[in-house]
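One protein chain is absent from this view; the other protein chains keep their places.
We just call them A, B and C in the order they show up, numbering each chain from 1.
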Amino acid sequence: MEEVPLIQMKNIVKVYSDGTKALKGVDFSVKKGEIHGLLGENGAGKTTLMKILSGMIKPTEGKIYINGEEVHFKSPADALEKGIGIVHQHFTLVEVFNALENIILGMEGHSLFSKIDVVKATEKLQKLMDELNFQVPLDIPVEKLPVGVQQRIEILKMLFRDVDILILDEPTAVLTPIEVKELFRVLNLLKSQGKTIIFISHKLKEVIEITDRVTVLRKGELIGTIDTKNATPQVLAKMMVGREVVLRVEKPPKEPGAPILKVENLWVKGDRGEDAVKGLSFEVHAGEIFGIAGVEGNGQTELIDAITGLRTVERGKIILNGKDITDRPPRELYDLGLAHIPEDRINMGLIVDMSVAENSILGLQWREKFKGPLNSIRWNAVREHAKKLVEQFDVVVPGINAPAKSLSGGNQQKLIVAREVSKEPVLIVASQPTRGVDVASTEYIRNYLVKLRNENKAVLLVSADLDEVTQLSDRMAVMYEGEFMGIVKPEEVTEEEIGMMMGGIRRE
Amino acid sequence: ISDKGETTSTPQYKGKIAIVYDVGGRGDLSFNDMAYLGASKAAKDFNLELVEVQSAKETDYLQNLETLAQRGEYEIIIAVGFMMTDAVKQVAAKYPDQKFAIIDGFDPEMPDNVMMILFKENEGSALVGALAGMVAANDDKDKVGIVLGMEIPVLYKFEAGYRFGVSWGVDYYNQKMGTNKKVDVIYQYTGTFTDAAKGKAAAQAQLQQGAWVIYQVAGGTGVGVFDAVAEALKAQGKDMGPPFAIGVDSAQDWIKPGIIIASMMKRVDVGVYTAVKAAVEGTFKGGVVELGLKEGGVGISTIEDVKEMFNSLPEDTKKQKLQELGFDSEDQLFAKLEETRKQVPDWVWQAIDELKQKIINGEIQVPAPMDKDGIEKIRNANDWTEMMG
Amino acid sequence: MNEKVKGFLKPLAESLLAVFIGFFLGAIILLAFGYSPFEAYYWLLRGSLGSASGVASTLSYATPIMLTALTFAISARTGIFNIGAEGSVYFGAIAAIIFTNVYGNVLFGLLMGMLVGAMWGLPAAFLKVFRGVHEVISTIMLNWIAWYAVLYLVTGPYANPSDPNKTILVPESARLPLLGGSNLSVGFILAIVASIIVYYILWHTELGFGMRASGMNPKGAEYGGIDPKKAIIWSFVIGGFASGLAGAVEVMGRPPTYAISQGMANINGYGFDGIGVALVGRNHPLGIILAAMFFGMLRAGTTMMQIGAGVPLEIIYVIQGIIVVAVAIPGLIDIFRNLRRVRA
Partner (left out) sequence: MSLGSSIVPILVTSLMAMVPIVLTSVGAVVSERAGIVNIGYEGIIMISAFFGAILAEVSGSWFIGLLGGAFVGALLGMLHGFITVYLKGDHIIPGIGINLLAMGLVPFGIVAYWGTAGQHQVPDTVRVPNWNTTYGNISPMILVTLVITFVTYWVLFKTPLGLRIRAMGENPEAADAIGLNVEKYRFWAAVYGAALAGLAGAYISIDWVGAVTKNVAAGRGFIALANMVFSGWNPLMALVGGFLFGFFDTLAIWVQSSQVVPWQFVQMLPYVMTIIIVAGIIGKVRPPKWDGRPYKRE
């Protein structure tokens, strides 16, 4: 007799209000007591599917069954009611609240108007933490806690609600290897207690290590579900990407030229006043791609911000082409030959409400060829410029007067790359240049970075995608808590060595 | 009412007159209402249709007057308030055949189709000042108060007249009783004509400092003055002064019976009536018409005045007000007002009459400063004779 | 091109719908108090558009609120809610009076009015940029401060010795010429020109590019080599110019007064009316020209509305308020479309 799955999602379709078709009829089922992996590239629809299962959003079409019984979730409350809890990819914590407040929020345990019984709540939580041997400080505002601890709070928040089904959306993306190990211990413990876990990740090895079964999505479609014991990284990768060969970039050997960017003993503070970059020194040469790898949140953002003039430097010096550019505004840097592909294209790289044409001159608007008399902008020249960029880089746009927000993510990124290259820079700072970008565009952008290097430009590349860094870089560094764990040539290190550096072990 | 504004003249009326109110508007229980009183009385007496136009802002005056003048169908257009002076001047020049009257407005170059009706508020204020001064002295108090609106020079005439009257009244008392009392005037420009809360706070401050009678010259802000005095009385378990408040412009006594002992009446109604009468009877002449005590243009309110003012209200409003005040009939209201006045000895009222006569026959001249220096001189003067000089 | 037209038509339609809602609810209120809305609106229209002088007064009313609306709009485009136009109007007016009495020249008066108005924009700008004070709070406070400061000048040092009810007059040599014997001065044309200049600045200059970019996305603007702080300061300054001009025009070109009257009754309230105009005009200078003329029409029509239909003029403010609340409803048009669909 066929066992009834705990969760069954049938023919799920999701069309977002802007017309994006995120899911195109996906079937998904999970058995009780298993750890079920959900795998897929960026934008495959993993998060969307889980948001539907957790009641955050409603499917455009499709049915959900829990224990064989159809359910209609109007809100997360309904899903929690059925024992389904989710830890989101982007944490949903109230930053000024402490862990206790975050965890008991909505579950305070008595009438809305009576005093919160902190002692009782603490006791209950402490018991839970002791059971799992999974501790967090309860009385410190969570914004002061490291991300690893924040994630524990998120997990405890769900366990406090006695969920039977725990969904974790890319929980390991921000964790060090040691923290990952600890997380896996707890997940196995929970499984032994009879809980069901859905585990989302891009990381094949992790999925193979922790899950019982894996479901793979690609571009909003179900590719299939297999038992993990039958899976190899090669099989999964093929399902995920849809072709056998993983991206390869042609990179002819090249002698680096003179140093273009020099960073000397750089100290930079993060948003919360902590030292995010701690005394970094390095050089990037002409005709070289210098890659920086590492788990996100280890100071990469602050480093790039400082170099590109968006964050003040605490101590140290930045020199571009022989000129001291420490704490100079972006405008001056661009005039000195800097181009910057920022990690956040929606909030930084583009003014998404402005047109493609307007965006095509962001950071160049004062250049001679766009300027007319009386501080005016020569829109004809701008439009020509935009048309040229769009053609050269094959950016798919409804029209150059269309707002940038109407472009797909990949095309937005291409537009940014095109514009930055049009600055005719000597140094390109590229931060997560292919995040959330489809395979074809990824290939294009990576090859373009190599082309720039071949044209004797200096490229500083920051990426959380280890493959990207190792494939593109001539030299690479691994960043950990604001410091470099070592600067190496990619072909001279093993993946294990890099993994250790990412986990904070310095290489001598 | 559908053809109310059409140019076809309505057969049952002999003609039309128009009145333009200033931003205070009809129903202010004060200045504009007095104008209405005069206009409606004239309209009735001379069988005229009355058209009323309200102004929301100062910039409306020109347009309101011009719109009316353009129609060329009014016997006279009456502009209520000095703020309209410039507008009247301009429109009158453009429409020389149209007769105008302006209340409170003066301009030396005004065209001669405009009658400028001015009032000697200083004279009226002197009478209520004398009342205040004598009541205070008689009750052995040494302070009276005046709460004014925004500090604009028109108000200096009120302040000066009041100060003059207080000083005269105390002097009268001292001579009568052989004493040597002094009564100071606490004054306060609240900076607003509309915030009753400010008026109340100002009056409270004055009462706390010992003011025994408070004269309000502050429009909507004055409402708070009445309330503050009422409260102070209530705190002493009284429903009748002293301390008293004094009203302004119209006979406001009925608004808070027992609390307002009298009002400085500015007979805008008389002015308006005079102008309409002149226009209708063909005796209209441009230029200044100044109405003081002598002409009955200002004065201290009598019970009769209050009755007239009260009766000019629409019947519904009257009923509603009586009910709000807690009276069954008008008679009850007026009885209460009579009683209020009895709180003050008869000789005080007689003395006020005496002052009035002296002003009328020119024996006494009440100062009327028009600027800051002028009022400063009055404030610093030692007694009323010094003020006159 | 097509997108541009569409981007223009929808807001226009929404504003028209808001106007319709305002009139509709206004009619209900009129009916509730026993007035005839048809008569009221008939006389309103007739008074404002039915004659040459009606049109002139419509445009006279439109002039200052068009300028103060520009103040609001240019800052809104920079992501700022500047409600401090009121204060700049006061200062612009008093400056025009003071300086034309020093040197009786039209251009000089306008210039000084604008300059002082713009300077009054600076405190709020600096508080925002350097101290992080929210501009809604600071401009509200600064409006009060401006009110008392200018009131002091009006009643004190610059009171008119021969007519204490107002300030000294703008000398004849510094008065704005009137158009064709009407009461409408060239101030109206200045306001139109100012609108076009603001349009030009916002959409055709590097400065405007930076301002709009900062308004939509300050982080992106900074990345794009724009200093959002500078953009904010400029938005206050340009806004101050417009409101200062409004004040100057009111005293230099609004017969019969040519002065500030006591209580500043002839120059107050324009700042707040301007916000409504800007919102109905969708913070677009061209929309503002239309909206200002519409609001001017409402004001100009009230005289005839009173004479003809006996309706209290405050109803006009009620209608204005309803229109602005309606404008605040996002996607008004879509909501109506859906309603229609539901009913059909």
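Rule of thumb we're sticking to: a contact is a pair of C-beta atoms (placed from the backbone, for glycine too) under 8 Å apart; a residue touches a chain by one contact, two chains touch by 3 or more.
Predicted, not measured: the structure shown is a model, and the values here were computed from it.
Student: What are the shown chains that the omitted chain is in contact with?
Tutor: So, spelled out: the chain left out of view touches A, B, C.
Student: If I consider the whole complex, including the chain that's not displayed, which of B:Asn138, B:Gln188 or B:Gln216 touches that chain?
Tutor: Counting the whole complex, the residue in contact with the absent chain is B:Gln188.
Student: Which residue from B:Glu75, B:Asp227, B:Asp253 or B:Asp305 sits in contact with the chain not drawn here?
Tutor: Considering the complete complex, B:Asp227 is the one touching the chain left out.
Student: For a quick check of understanding: of B:Met116, B:Val144, B:Ala160 or B:Ala202, which residue touches the chain that isn't displayed?
Tutor: B:Ala202
Student: What subunit B residues would touch the chain not displayed?
Tutor: 24-29, 32, 151, 186-192, 194-198, 200-202, 204-205, 208-210, 219-220, 223-224, 226-228, 230-232, 234-236, 255-256, 313-314, 316-317, 320, 323-326
Student: Touching residues of subunit A against the unshown chain: what are they?
Tutor: Spelled out for subunit A, the touching residues are 16-17, 54-57, 75-81, 86, 88, 92-97, 101-102, 104-108, 110-116, 157, 161.
Student: Against the chain that's been left off, what residues of subunit C make contact? List them.
Tutor: Its contact residues with the unshown chain are 33, 81, 83, 127, 131-134, 136-138, 140-142, 144-145, 148-149, 151-152, 155-156, 272, 275-276, 279, 312, 314-331, 335.
In this section, only the chains that are shown with their structure count from here on.
Student: Taking each chain's centre as the average of its Cα atoms, which chain lies closest to the overall Cα centroid?
Tutor: C
Student: Which chain's C-alpha centroid is most distant from that of subunit C?
Tutor: Taking each chain's C-alpha mean as its centre, the farthest from subunit C is A.
Student: Just how far, in Å, is the C-alpha centre of subunit C from the one of subunit B?
Tutor: Roughly 36 Å, centre to centre.
Student: Report the inter-chain centroid distance for subunit A and subunit C in whole angstrom, where each centroid is the mean of the CA atoms.
Tutor: 46
Student: For subunit A and subunit B, let me know how many angstrom lie between their CA-based centres, rounded off.
Tutor: Here the centre of subunit B sits 76 Å away from the centre of subunit A.
Student: Which of the residues in subunit A come into contact with subunit C in the complex?
Tutor: Interface residues on the subunit A side: 308, 310, 329-331, 334, 340, 342, 347-354, 358, 362-363, 365-366, 371, 374-377, 379, 399, 401-402.
Student: Can you check the complex and tell me which residues of subunit C touch subunit A?
Tutor: Residues in contact with subunit A: 1, 3-4, 200, 204-207, 209-210, 212-213, 216-217, 219-227.
Student: Using the touch rule from the top, collect the residues of subunit C that touch subunit B in their complex.
Tutor: For this pair, the touching residues of subunit C are 39, 43, 47, 51, 53, 57, 60-61, 148, 151, 155-156, 159, 161, 163-165, 183, 254-258, 261-263, 265-266, 269, 299-300, 302-304, 306-310, 312-314, 316-317.
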